[in-house]
Structure formats: structure tokens, C-alpha cells
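Report on one structure; see the data block that follows.
Note that one protein chain is taken out, while the other chains of the complex remain in position.
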Amino acid sequence: ADPSGPGADGDTTLTFGVDGTVPNIDPVLADNSTVDQSVVPMYESLVDYDPDGTLAGRLASSWKVADDATSVTFTLRSGALFHDGSPVTAEDVKFTLDRAKALGLGVAQYLTEYVSSEVTGDNELTVRLAHPSTLFVGGLAKVYILNSKLVQKNAGSDQGQAWLASHEAGSGPYTLKTFKPNQQIIYVKDADYTGTKNPDAPDTIVYRLIPEDAPQKEEMLAGNIDVSDGLEAGPDLDAVLADGSKKAVELAKPQGIYIFFNTQRAPFNDPKVREGIRLAYDYQAHVKTILSGHGEVATGVVPAVMACRPDVQPFAQDLTKAKELLSGLAKSGTELHLAYQPIFSEMSDAATALQSSLRDLGVKVKLVTTDYPTYIEDLKSIDKTPDMTVVWDNPPTPDVGSLLSTRYTTKYVEKGTNFGQYSNPAVDALVDKAIGTADDTERCDLYKQAQQKLVDDSASMPIADEVTTVITPKNVTGVELYPAHVGYMPQTYRMSN
Amino acid sequence: MTTVAIAATASRPRRKRLPVLDVIAFGAVVVLLAMAVAGPWLAPHDPYQVRLDRALLSPSGDHLLGTDGLGRDVFSRILVGARSSIFAALLAVSGAALIGIVVAMVATIGPRWLDDVVMRLCDITLSLPVMVMALGVAVALGPSLHSAIVAMIVAWWPGFARLARAEMRTVLTAPYVEAATVLGASRARVMTRHVLPNSLDGVYVQATLEIGGATLIMAGLSFVGAGAQPPSAEWGAMVENGSRYLSSAWWISTFPGLMITLTALAFALAGDALRNRSHPDSTLG
Amino acid sequence: MRLDLATAAPEAAPDAAPRPLLEIRGLTVSYPGPTGPVEIVSDLDLTVGRAERVAIVGESGSGKSVTARSLLRLDRRATVTGSLLLDGTDLLALGEKEMRSYRGRRIALMLQDPMTTLNPVLTVGSQVMEALRVHGVGKAEARRRAIAVLDRLGIPDAARRMRAYPHEFSGGMRQRVCLAMAIVAEPDLLIADEPTTALDVRVQEQVLTLIDSLVDELGMGVILITHDLGLVAGFAERVAVMYAGRRVETGAVDELYRSPRHPYTAGLLGSVARVDRDDPLRPIPGSPVMPTARPVGCAFHVRCAHAEADCGVERPEIRLVGHSDVACHHPLALREGA
Amino acid sequence: MTDQPILAASGLTKTFGSRRDPHRAVDGVSLAVHAGEILGVVGESGSGKSTTLRCVVGLEKPDAGRVTYDGLDLAGASRDVRRRFRRDVQMVFQDPYASLNPRMSVERIVGEGLDIHRLAATKQARRDRVVEVLEVVGLDATILDRHPRSFSGGQRQRIAIARALAVGPRVLVCDEPVSALDVSVQAQVVNLLLDMRERLGMAVVFVAHDLALVRHLCDQLVVMQHGVVVESNRCADVFATPAHDYTRSLLAAIPIPDPALDRARRRRAAGEVPA
Partner (left out) sequence: MTPKDLALFVVRRLLLLATTLLGIVTIVFLMIKAIPGDEAQAAAGLTASPEQVEAVRRRLGLDDSVLQQYVGYLGRLLHGDLGNSIFTFRPVASDLSGLIPYTIELVVLAMLINVSVGVPAGMLAAARHRSRVDDSVRLLAIFCGALPTFWLAMIGQAVIGRQLGLTPISGVATIGLDVPRRTGFLTLDSLLAGNVVAFNDALAHLVLPAAVLSIPFMSFVIRVVRSSMITALEADHVTAARAKGASERTVLVRHGLRNAIAPVSTLLGLQIGWMMGGAVLVETVFNRPGFGSYLTQAVAHKDTFAVLGMVLVVGVIVTFVGLVVDLVQLVADPRVRLLEARRA
């Protein structure tokens, strides 16, 4: 079978191996990157970041942030249609935002400042915010606009959750053909799509959802999958590339692996101890071995692909200094808990490797398992927050401010997003100021200062920035990273014959 | 009345030669147990030492069975892992057997209603597959080898309880038990001297047979992440950890997989041999 | 009492051939043991005539059942040598398939325990019919004959009881069903292996009486196997006594009871309490010897009150003493008066 | 022989089965045994012989009726009396293979009663007593350390009797002690029982199928049918002048080890009941 080539009737199909589970395609859950890549072909958001990092309109043709930054007015692209042929209106936008806020789920986390919308015309609405925020608009990149009439028609008392779990109500370039939870999703190109058309995009997109490593790899090796990001460098990858029909594209992701400390509690309330741990880890080897070369050593508290970063040297191991800094900890005999999520092998590998390095320095570490929901729950109390946690982090939006404020400011301590329960008035001040600053350069500068402070204080331990290797057929181009979406963006792929 | 001389011809069972297979099985069990005890001292490398620079080395003189994704020596990990893998199974099975025996005793001596309640409880527990039960316990207690052991004890005691109870009931009606009662033996004496020693054969055999199964289930639990956790060298966890490298570094998961099979096989054969000796061909299995 | 059994016995030849029905010569049966084959039955000779009742008597383990099974060649693991002539045909020379056609039809076997001889999960009727069905008798015909036999054996309402399961029958009725299974195909020879051991005296009596009447009606030969000499006195015409897998004495029943020649036979008789006399019991000391652990010489000499030195050395051959065949170096003298 | 029986039961009733389908195994059975006397109980299979015995020795709790020991009703008896009863009334079972604990040595089996009733002060005293009773039943001291599996049925039954004898009982209750044994060995055990009655003056209750044997052994006889005693008399009288039809039919079915007599008996019987 060669579904990548033109079909009998000249149609093109591209089959993706998706590494994760999608039980539900309600776009309100798009904060989960697997769900995001599953809904992104079918829906449009108001705005999105382009690969170069600029925020551009999608359903919104323009928007205007009020001077006090407490409201934003959006104008919608005219002529935009949902798949059932009805026009996209400001009412739909209001419905979508209100629904997410009411559900308090998923992308609602980007709408914390959202208060209400006021529809001022078919194509225009004004959104009110609780506090001045320059981050709000960027956060809308993953808020997909729903066809309100269609949803309401099918909604029960549950805001349409049950119906949207397996149906779509979008205006994107693809329509849903079949959805089998956790198995497969098939999309077909919508001939009537009203946005920027990509004529070379595949006519049919197939997602095969294969969460386990082994079958994913077997299917890839057997040639049953066209596109995959699940293969590590090594013999498997070589084998796939060997017959010359495939190529590999490396994409830097706005995602990194970190270790966060519970900075509110001994021993990690002492920056020296945090630094000691930081110096004990072998970053180079992590990238080379654990990531099989697919990544870069971290160079700051935010991933390297983001804008507004200070110049920071890559982190490096220094065992002598680490030993010195950790001697007190080693002598005390305290056993530290290091939490990780066992379903992700990179995390368990990193945890194991750190444990081993620290053991050599006389520091006892016990590995404890957690899972993301529990971790977030535990973060709501300093007492429950583990001593150390290894975790993947990607910024809520590609705007560096979103990451700095939710991860490192006092406001978010015990709120479930400040992973280190980090509290530093100086950082708070810088970040708050930046968020309220409309001027780009000035804001950027403030962000850089804040980041430098975080690095100097060893507020967290960034290990590596990740890179995905996407394998595609040779004839596929346009594989690029859209910073708000860490997964596939198949509608942007172009196939040539 | 003449005293009858008891001739040596009285049918004393001739000692049978041990079949080769049985010898091998018992030998393998002994070796495995020795490994479980002495593994850490035999390991040529530190099994927990992460050496990222030596990851994925294929088997060689220095690393007999190669290294894993974090550069740890697979051979050393297998040796050390014997302890958690085998002891966990032993612990689970002996715990379940012990609880089963105690419960069976209570049910046997106790009043009728207690017996009914206990047996109902057994039925209920038996209707939940071990794997499902274990995953449930893993959620309750958090995934770890300990939870896996607890889960298996929870899931398996009823099997032993039923077996022991059935045997105890049979033994309880045996004439020699009634003879003891007629002699005036107390209930406690009857239970401890007569019933208990004569009703546990089946339980021992069953326990030996189950150890192999327990190893497999433990490994399965680790495989789905509900058993032993890193950096443990438990074999199931090792297989899981190595499954990513199956086509590139086959040795990481193949050898622990083989060890699991070997262990299960050895204990199953040993149990089978035991059973054949105690009562050939008469029970399940 | 009318018999409806005639249909399947074409070769019941009444022309009183001089040849006995069954002639066993040098029957030896051995089983594989842990250290090589073990001889369980050795060198057994026995003849059974038409309409003759022969009893084989011996204590537990003396090889009676092994003998019975080997006559039908039922045990694949057993090595059977010698010759077994049924009406002149050597059964040991038959192929397995031919042998199968003999079983049930020419020689039938009836076993000891009625509860275990009947398959608990099959109806009584189907088990009786099976004995005919396996020899190619049609279903309806088999059914008719099965009912006839059960009826003949005194099962009330036989047609209806065909559908019953063994556990729904009393011990005595079960025993009749076993007998029915054995005789429904009208065999020439019936071997009954302790058919009454597990039964009460009254039922035991009934079963023997039934067999008796069948011999008279069908002219079949019977080998009755038992451990109780008392049981067969009034039943058998000839008795063979076995000890440790060997025949020790054979004789006509009156002769043998009145004046046993082998000390073992005498011992057995002395052990049986008599309801008509007050003689004290004179048990044989010690316990029976298994064929697997036969002492050298005469197997009985370790328990024998008359044993002399040569008994522990050389095995006595069978020889004719008076009217009996006896294997003893020092046979007892003829008893007076009896 | 005194007038007061050592052990007596009156009106014993025992019902098995469910409430919807009750099965009365023993129905108002009474019997009594005096010192030095052998009481036989006969009846066909399922007639309630074993159940009666089990009620008498206390292995089964009767639904009605009482058991008296030395004239004392056991139901209301003091602990002391009950303990004495436990010591003085012993039982021998039918199956010689199942009635000995396979894990105990002969010494422990036979000595168990001594331990329970604290009848031996020292280990040596215990051993001496064990050897003594073993000799009574015709076994010797060389078997003390052996386990039951290495004995034949007859030897086992002797060991079982020795176990009962060890505590010096006054009544021995035997439930078909010889049915499972070879004819030659049966006679040995029967002679042993007779011998013990002679030597120890013990009372024996003897259940059996074999009427000829019972006639040979017993002084008194109880005939049971369907859980009811149909006849109870001196043994010789029962055989001489059976009062009940059932008894008569039983007697008629007893084979005689004499060809001529037995043939005659069979002819007589055949004339009566072909059932």
C-alpha cells in the first residue's frame, strides 16, 4: 500500500502515527498537545503564531488591545463559514469563550483573565479582562471557535461535551470523516474552506493513534505509517530512511525537560543546594544518550526557540563544585524525593540518571511516581509538592511572559502552575511590569532581566530543549513548527508529485 | 494369641529414581534462589550506576549481556533483579498461602455462618482477575513492587483458602481425626496435630506451582507500569524498559525476558514434580 | 419367564463339542515396573466348559483381576503370554480390531463395584445399549433388546427406567444393570470379577441366583472371581485357588471343600466363620503376599504351618493329588468322613 | 456380668438431609452392653448402624434419645464423668487405611491417648505402655518408629485397636472392623477381639455385615432395618428362632462354605424370594 502517492482518483492521503491517546476531540481540551494536533485540522482559532513567532490573525482579521490592556476588540474575517455552511459570527466566538470559561477545563487556563464578551456586530466583539494583560491574545491560539448553533442543537445539559467528544463543529480546512476514540481519525479536505488555501495539502489525512512505543515502531518499519515523530536516531531510523522514500525533518520544539525544586522547603530553600544539584547532572550525555541527540542542552529557563531570552551559557556538569555545594546535604543523610511520570521514558531515564549521579556524591534520592493530574493537584500545597520533580514543560503560549508568570511568580504559588512554588519579589515585580508594558522592546528587556535572575537563583533546573524528528515521505514539504502547537500541523504540509 | 512377625516384605514403597527433568527443575530452582540471595555480591558492575557514555553497548567481555539505554550493565541488573523478581513472587505466594490457610482454619472451626461468609468473600474476590485487581490496588496505593505484592496477596488468598478448606473438611471427617476425638483430644489438638499437617500438601504443591505464575504476573504488572519502578532491576520492568530498543538493542529486554520464562518454567516443573510425588495424576493442573 | 435374547447368538452350537469353551494355557501377565517387568500372574492353566461355573478364589492382590482383564486383553501396558483358546481360536493371536469384536459379544466382563462400573453421566439405558451398538446393532434393535434384558433381570418398568441415571438406582438395581451390560450381547463366556463384594448378603444372593439362571438358559460359561470361599460353595462346579499370582489348587467344588489339599486352601476355609457350626476360627498367620514380592520357593511357605525346609527353596509344580491339581511339596492328606 | 449395663442408649433418633427432604437415619434405637459382653449390630447397608454408633460415642449429636454410661446420663453429666467416658469408651473404624494419621509414627499414634489423658508420667512410661498394648494385639516393639503406610490392612487394624486399648477402655466400639480385610486376616482380628474380652473383661460393640462372623463372636444381637431395631435378643436365640421376617431373610441369604449344604440352602431361598 502506498497511500502517500496519488490514489486511483488522484487523491492524496497521508497517514500519521500519533503517539498518544485521544479519547475525546472536544477542542476545549486542546491544552493537551495530542488533542490539539487532532483538532487543529478541523478548527480555526482567532489568532495563531506563525513559524517565525509572530502572532497573526486566523478567524480574526484584526484585533485591538485597549490602551489600559483590560479589553480587546476583535474583528472577524468576513465570509468565513463553518462546515455546515453557516457563517462564523461574533456570537460563535462569545459562545466558545463563555463555554470554556464555564467548563473550567482545558484551554480555560488561557482565559483566566477573561470576564465577558460583548458582541457589537456580526463580525465584531469586545472581550473584557479582569486585569491588564498583554498575554491574553496569544493565549487564544488554542481556543478553537465552535459553531454555536450546531453545538447548542446537539447539547444536553453538558454544554455539548458529550456531542463534541466525537463530532466537530469547526471552520478549519478539513472536515471529520471518522473518529474512533484512541484508534484513528480520518479527515478530508473541505473544498469550501474559506481561509488561506493550501492546494498541495493531502486530500485525506489519517491519524493512527498508537501510544505504545513498540507497535508504533513496528508499524513504521513495516511502512504502514507515512509520517511519524516516534523514532529515535539509530538503526530503526536508518532502516526507515534506507530505501530513500523517506526523509527526516528536525523541528526544535518550545518544549523542554526540567527539574523543579520545592523552593519553599528545606533543603531546596537554599539556592546553593539547588545549584549543587544543577551542577551534578550530565546535560551533554542527556541530550546525546537519553534524547539520542534530538535536542539541545538548555540555555535558560525558557526554551531556546522563544523570543526575549538573555544570553546564558549552556548548563554543564561540574562535579567538584557540586560535591562541595552538596556536602552538607550529603552529611545530613536526608533522603530526597524525586517525582517523575513513569509513562514517559525520558522522565524516568532522567530521574534515574540524576539519582545515580547524586548517589555518587553521597546524596540519597528516592524516586517516586506521579502522574500529571496528581502533580498539578499536589502543587496546590507546598507540603505536598515533591522535593524535586522531573517534568516536561511547554509554555502555555509562545509568549515568554505566559511561562514566566505562571511558573515563577508568587501569585501562582500553591495554584498548581508554579512548579517550584518559587517566590521572589524581584522577579514578581519584573514580570508584572513586563506584562503591563505594551512596548515590545521594553517588555522584552524586562523579561530578560527576570530570566537572568531566575538562572542566577537556580530557581529551576532546565535540562534540555527538545527536538522532534519528523519522518515524512520525500515528496512532503512544509513541515514546520508552529510555536503554539507542538504536534503535527498536517494542513500546512504540501505534497508534490 | 501368637505375635505376628512383621516381615520386611510388608509393602514398603520402593524409593523411585528421580526423573532427569525433575532434577533439572529442582536444580534450576536452587540456582535461582541462590541468585536471589547472592545476586548483589556476584554482580560484576554496579547495577544502578548510570553511565550515559556507555549506553546500548552490545554484549562483550566487559558487559556479558551488554548495557541498557542508561549504560547500566544488563548482566549485573539481572543478577540483582533476581531478588526483587523472585522474592516478590515468593512473598506474594507465601503471603497468600498463609492467609488462605489461616482463613480456611477459621472457616473450618468456626460456626457455619462464618464459613458461609468467608466462602462468599472468596467467590467475590475470585471473580476479579488478578491483573485487574492489581491495577486497582496500584491506583489505591500508588504503583510499586509493594503494591503489586499486596495486590497479588489480595487476589490469591481465596484460591488457597478454598483449597485448604476443602482439604481440611476432608481430613476432618477422616477416621483418624474421629479416632482422636473419641480419644478425648481437644478441638485445638485435633486441628494442630491431625488436620493441619494432613491438609497442607495440596497447598504446598499449589504454592510451588503458583510461584512461576506469580513471577509472570509481577513482570506483567511492571510492564504496564503498576509494579516495580525505576531504578529497580525487576525483570519485568527491565523488559519494559528495553522494549523501546527491541530492534536496535535486543539484549536489553531479551535476557530479562528469558529469565522470567526460565523462572516460571523451573518453578512450574518443580511444582509438577512435587505434585506427581504426593499424588500422581490426581489433582488439577 | 420368556427370553427374548435369541436374535444375536447365531453360533451357540449345542453339538457338545469335546473341546472346552475356554482353555487357558500357561497364562503369564507382567507389567512394567520401576526396575523392569514384574510378573503378576504366572503360568496359569484353567479350562471352562460350556454352561460351566468356575470360581477363582484368592485374597487381595493375588492377581485375580489381572487375570480377568488379560482374558479380554484390556490392558495395553500388560504383556500377556501363553495361550487363550476360546472355542479353539487363540485370543492372543487376534488383531486388536478382531479382539474388539470378541469383547462383549463372545467374552463379557462384569466388574466389582456397581457404582464405579456405571458411568455416572450416561443413562442406564445407553450404557446397556452400548454393548450392542459397538457391535453394529441398530439403535432401535439395541433398545428393544436392552429393555428385554433389564426386564428379564427384574428391573420393574424397564422401558421407562432406561432413561434414568445410575445414581437414581439402588445398589442392587445397579448391580443388575452391570449384569445386563455384560450379558445383553449374549456372550459365550461371562467373567464376573467380584460381582458382589460391595453388596449386602441378600442382594449378593439375588445376583448369584440371576447368573445361575442365565447359565441354565443361555448355556454360557462363567468365571466367578471372589476372595470369599464361603460364597461360591453352592454356586461353582469347579474352584481354582490363587495365591500371589499363582494357582495353588484346582478341583471340583465338593472335593475341594471337603478335603482341601493345599494348606492355603485349608487356611482359607478355616478362616471363614460358619453359620451352621461353632468351630473356632483358625486364621492363617501373617498377611497375604503380593505377586511383586514373592518369596523364593513356595510363595506361601512363610505363613504355612506345614512348611518344611524344601518349601523355601524350590517352587512346587502343579500335580494331581487325589482329584485336585495342587502346587505343594507336602499336600494335606485326604480328610476322613466329610 | 452385672444388671447395670456399662453403656446404653435409648430412643436414639438422628435425621439427616434438608428440612424439605429429611432422612431419618436412626429412629428410636435402643441398645445396651454389659461388661465382658459382645454386642453385635447387623443390618444391611444404610440401615443406620454406623450412625447409631457415632451417636453413642458422641461423634454425632442425636436429635433425641439419651446415652447412659454406668447409669449416668451423659447429657447432664459432669465434666469429670465426660472425661472418664472419653477414656473408657473407645472406637475402632472400618477403613484401616484411613484410620491412622499418616504423618505419625506408631508410637505417637498409640500413645496419643496417653498424652491426652496424662496417663504416662514419663516418656519411658509411655513407651512401655505402648509396647505393652502392641504386644496385646500381636505386634512388637520394632515397629514403634514406623509410619502407617508401611503396614498391611490387618496390621493397621491391630494398631488401631492398640490405640484404643492404650487408655485402658472398658468398652470398645467397633464399626465393621474387619469388612475391609482379607478373609484370613479377618479371622485374626476376630480372634483378637475374643481374646481381649477374655483377658480384659472388656465390653465390645461390634457392627458387621457378615452374619456368620457375628454369630461366631457375639453374645447379644441387634438387627436393624431402615434405622429401626427390628429385633434384639441373645445372639444364639436370634439365629435359632428369628422373630422378624427381615431377620429371617437375612439368615436365609448367608452362604455356607459347604457345597452340598449351600446348594440346598440356595434352592430353598430361590423358592422363596426372587425379588
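For this structure, a couple of remarks:
Just so it is clear, A, B, C and D label the chains in written order, and each chain counts residues from 1 on its own.
The rule we apply is simple: contacts are C-beta pairs under 8 Å (C-beta built on N, C-alpha and C of every residue); 3 or more make two chains touch, one makes a residue touch a chain.
Fair warning: this is a prediction, and the values are worked out from it, not measured in the lab.
Annotation: of A:Ala66, A:Val119, A:Ala162 or A:Val368, A:Ala162 touches the absent chain (contact as defined above). Contact between chain C and the absent chain runs through residues 69, 72, 74, 77, 100-105, 108-109, 111-113, 116-122, 127, 130-131, 134-135, 165, 167, 178, 181-182, 185. Chain B residues in contact with the hidden partner, per the touch definition given at the top, are 21, 120-121, 123-133, 135-136, 138-140, 143, 212-213, 216, 219-220, 223-226, 236, 239-240, 243, 246-247, 253, 257, 260-265, 268-269, 272, 281-285. Against the chain not displayed here, chain A makes contact via residues 15, 21, 23-24, 26, 29, 104-106, 108-109, 161-162, 165, 178, 180-184, 186, 206, 208-212, 214-216, 218-219, 221-222, 224, 342-343, 371-374, 376-377.
Rule of thumb we're sticking to: only the chains that are shown with their structure count from here on.
Comparing chain C-alpha centroids with the centroid of the full set of protein C-alpha atoms picks out B as the closest.
Of all chains, the one whose Cα centroid sits at the greatest distance from that of chain D is A.
Between the Cα centres of chain B and chain D there is a gap of 47 Å. With centres taken as mean Cα positions, chain B sits 46 Å from chain A.
Inter-chain spacing, taken between the CA centroids of chain A and chain C, is 90 Å. In chain B, 2, 4-5, 10-11 are the positions where the chain touches two or more neighbouring chains simultaneously. Counting only residues that touch two or more partner chains, chain D has 152, 155, 188, 191.
Across the complex, chain C is touched by residues 44-45, 152-155, 182-188, 190-191, 209-213, 215-217, 239, 249-251, 253-266, 269-270, 274-275 of chain D.
Taken together, the chain D residues at the contact with chain B in this complex read 57-59, 83, 86-87, 89-91, 93-95, 98-104, 112-113, 116-117, 135, 138-140, 142-143, 149-152, 155, 160, 163-164, 167, 188, 191-192, 195. On chain B, the positions that touch chain A within their shared complex are 48-50, 52-53, 55-56, 69-71, 142-144, 225, 229-231, 241, 243-244, 246-248.
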